[in-house]
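Just one protein chain is left out here, and the rest sit where they should.
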């Protein structure tokens, strides 16, 4: 599919959308073949650079001589342009509506919302999807692959619908998966993930919470025992709700997530065993960086990259382990991981355009 | 009037309102006599601490055993409580409506908005006051005193209506007044004030501009050749519009203003002459701090104080002078200066409760 | 002792020292009786305002007509001025040396360093005190009272040597003490405290870590399984080392600490039981604010106050509890708590000069 891929992006006005546009416009496999940028059905044509001035070129009109335009959405336009792959950076209600329609037209989909990530209806309940239970939604759900290449690389290559993971979820699942899968973690003691995210994770809408005066020089916890990303942790790590506590916090920085994760091992381990397990598990994963035992990533190291960084500290007794993971919530937590999925779906190198 | 002063504050929900509440609740002359806090006419009673959690006491209910309440506004309530002095931290349209009504009832007013600051109709035009020209408005305007104690100390003591100056205007007028009044400044060459303010100056409403993602890690100029505070500069410094350029910028910090001001002197001066002029002019002004020649204030020094700090650098030729002034836009630029005016109006020490 | 108290502060150059100076200069019981500020033995006289420009008055020379001076330290000077209470905001090595000498001269001491906080030699080992084991040190240690008024109010009143608690330790001990003391916590499952502090906690020395470029737009964990404040947690909460994991993080803000604390209860509890336990435990503690069940403090609420704020979220099962505590590391975490101790030692109201 690679050569002939025509990609469209819907919902380019948000922060993840801007990163998607930037990544795709500079993607080596898409030289001279810019993606089609789409606004909502009712929108009018407007220059991409008007939405995101940092994407302007020196003609002041966006990329290219005349400037890239965001076009009003219509299925006819997609057909006319021969779109074969649609990225949805839309609210989950819209993604629920449009993904099945795209599939019906033979267009593959990468959805960045929470619309298709969760297998279990009980975990989806938090999103209150009106269509849950409808045959159309069930059919799309059945086709959906959880878009974390480190876990589902092969399934993604051929998937019709890829559900790009949540930003927090990525920062918790990647560092825990090797340990849980190896059976090392004493689940009866519970796992704690104390997670912190920059303000771009709260979206572009101006609210009391995202006002500079509330967010700057501050830190706040929220969504305790009830954040939407919890279901992804349970499904992907095969945990019971009682076995994990996930607490998000709002950091006074633009971008970046850190999860500080606390586990107890069933049997004492040595630090080099833990490091070896991580290195082995991610040996084929170009977008995960493992730190040497006792060295911890910081948010700065991964911001504006598409890496997930993982480090850990093991207690002298070998039973208590503190793991720190960092990533950029707009890249490995959103647009970067989406392009990683696009790369796999198009038969390109997984990390292409992401280093 | 001092002993019997009962003060009311209207519009306590914003940032300046919170500072007013804090200052008045700890004011030595108001011990045991808390101000009356008022919401808009249609509002319901609510605890002050619900609006501003940092004002909570350890009962979790606001100041005092039962917690201070914000009461719905009515003129009857003001009469019942014997209010003699009303502080308006309200939008200028509301201040235009309420100040004359208060005066009519014999209540003195300190207004923190731009409603009554400007003598000239041409300068007021930028506010588009609907009532401009009405006899009621004209009568109130005629009584209004510009509430900058360093310039109008005596007039303020007896004023019925005090128009608290703009934050930017304070940072420009105070450092320029001594030089302009002394006739030192070559006005034909023009004065430049390059001014920068923290985000609290943009108000509490969440907007694209005050979103953390827009304000943090950024700097932007705005209101070039058209900011509302310009009229105050012209009137208080007796300048023509052509003689001053004032450019505000939005700084990525919560509070604080710096104005970097450029003047050319008619005749060469020595640095100690300039310093002496400043020290002499402000000798009786406890809330202005003059820095030694060649030493400049920084925003941090004055934030969370009610001081205006002034320093300068004189070129070797003695003709070109760069002046730097700093203040906290919510204190000397708003609530602190308002309390300074209250102190004068009540016959208390000018700086009481402000150091 | 109150009326005749002459207070001296040693080590006023750091961030906690600046806050100590500010609090004591405005303390209602010390009007007209400024503390004696002391530099190191070899230092020369210099104005307090040269160290901390924000403490300048409008004479530009510090507080008072001639400006407060920092005097070179000597025991003779302390005797001459009749100092009866010495606050040490000095590195712990200096506090180890000077506290016993002060006690010998009949001068009471509040020490803000880690020098005298720990009863057990094994917990003190992390500080590598050269004099540990000496009779003089042992005698001082025996007299030392842990300066947390909420736990040791009566002992502090009469203490000769008060060891002011660590900032992180205060944020962990206060919220845990009621629960642990009531026997509710299942210690076999372990307690996790994920703690975050602003950069002032890292001290005034310029280092790679405190460089703006490293600290801003970042978050980093440090001291995992080995932070100096851990011993205070163990002693004050009577825990084994295996029973608690404490992980500090460096936040990109100037001041403030948040600890997010995870406990499992032995038996299910109801949220109002937890809230009632907290309210009862701190009923006589004016500097602790308890939030209603399900409402959480944010760092902003307590910064620039001397409060410790405590809130919690209880899981539906009633067994898992997430507690959030916030305080200002320079106030309740240092200078504010020191003045609280001074108040008790002098027979004044515990919260005097701190609200």
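Which chain is which? They are A, B and C, in the order written, and residues in each are numbered from 1.
Following the convention adopted for this analysis, a residue touches a chain if its C-beta (ideal position, glycine included) is under 8 Å from a C-beta of that chain, and two chains touch if they have at least 3 such contacts.
Every value quoted in this text rests on a predicted model; they were computed, and no experiment measured them.
Counting contacts over the entire complex, the absent chain touches A, B, C. Contact with the chain that does not appear here is found for just one residue of A:13, A:214 or A:305, A:305.
Touching the chain that is not shown, out of B:43, B:74, B:220 or B:280: B:220 (per the contact rule at the top). Where chain B meets the chain that is not shown, the touching residues are 189-190, 192, 194, 196, 214, 216-222, 224-225, 242, 245, 247, 249, 251-254, 256, 258, 260, 262, 264, 296, 298-300, 303, 313, 315-317, 320, 322, 324. Residues of chain C that touch the chain left out of the display are 15, 199-200, 204, 206-208, 210-213, 215-217, 252-254. The missing chain lies against chain A, touching residues 26, 53-54, 56-58, 60, 217, 282, 285-292, 297-298, 300-305, 307, 355.
The rule is short, and it goes like this: only the chains that are shown with their structure count from here on.
Chain C has its Cα centroid nearest to the centroid of all protein Cα atoms in the structure.
Comparing the residue numbers each copy contributes, chain B and chain C share more than half of them at their mutual interface.
We define each chain's centre as the mean of its Cα atoms; on that basis chain A and chain C are separated by 41 Å.
Averaged Cα coordinates give chain A a centre that lies 47 Å from the centre of chain B. Averaged C-alpha coordinates give centres for chain B and chain C that are 36 Å from one another. For chain A, residues touching at least two other chains, in rising order: 216-217, 252-254.
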